[in-house]
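Here the complex is missing one protein chain, while the rest keep their positions.
Take a look at chain A:
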Amino acid sequence: MSDSEEEVPTMELKLPDYLPLKSELMRDFEKSFHNRTIPDIIKVQTRQIQEAAEKYIQYVLEHPQLDFDESILSSFEKSLENLIRSEFEFSKLEAIRKNPSVSAFASREESDLTLDSLESYQNITKPNFSDVIEEQYLEMKSPKYSKGYKDLIHKHKFYNYLNDILFVIRNPEDQIPDENEDEELNVSGGKISLKDPLSLNYYSDPVRSKRCKHTFERSNIEEQLKRGEASRERITHCPIAACSQVINRADLEADVLMIIRIRSFQRLHNKTRDVDTVI
């Protein structure tokens, strides 16, 4: 008859609840968790996207006949968002690696599981390596950790800059909502004036003072600066009545968002600056 007829001796072979981590797996774990190339890659890619976006913005700014393409800017924004998300996920891995209950495994000297050592593991009741890792991951789903991602996004200057640009393209006359402020307090529908407070004309070359964030048409504020320099005090007060700052030539910088507002406003209203100002 066939072999199967032959009785196989029953063997009480039961795997223990606790299994030691195989030493070569431990090595892999250590290696991949110590992989510093991932954050470097994220950094390089972030920089590349930022440079490409800056180039695009600069190019459109230098060519007034062009319009900003929302889909291009959105895709830059989306890519940055993905990278920030990866950076965040990686930081979670790092946190897990550094967690004492995880790193305890790395330093432990345990013999691999063999038939000989099997018995000695039978009565050990403690969480397996995979259980500890899983537990850590579950912990990281808590709101405490997702706040970490939001913080990372808020901190990212260029991401927020792209965000602001997209907002003013769509809403050239509206104030950029401040995400840190209570939304309830922010519904006043604050409008931004697109006109230079000195001439009351639409801006064409707006500059902003870094000190007080007030914006003026370049040629008009320069006239004020010349007067200020020639005055007895030798200073130029900010022309805005409620502002106590002074204006310095060195503090003036192109107000890129205002330039984009003006261009988007003109496109939306299909009218040019000249139509409105030439009398």
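Brief remarks on what is shown
Rule of thumb we're sticking to: a contact is a pair of C-beta atoms (placed from the backbone, for glycine too) under 8 Å apart; a residue touches a chain by one contact, two chains touch by 3 or more; residues count from 1.
The rule is simple: contacts and distances are computed from a predicted model.
Between the names "NADH dehydrogenase [ubiquinone] iron-sulfur protein 1, mitochondrial", "Queuine tRNA-ribosyltransferase accessory subunit 2", "Ubiquitin-related modifier 1" or "SUMO-conjugating enzyme UBC9", the one given in UniProt for the chain missing from this structure view is "SUMO-conjugating enzyme UBC9".
Only one of the listed residues, A:17, A:112, A:223 or A:253, touches the absent chain: A:223.
Among the residues A:194, A:207 or A:238, only A:238 touches the chain that is left out of the figure. If you put the hidden chain back, the residue from A:35, A:130 or A:199 that touches it is A:199.
Across the interface with the omitted chain, chain A contributes residues 195, 197-201, 220, 223-224, 227, 237-241, 243, 277, 279.
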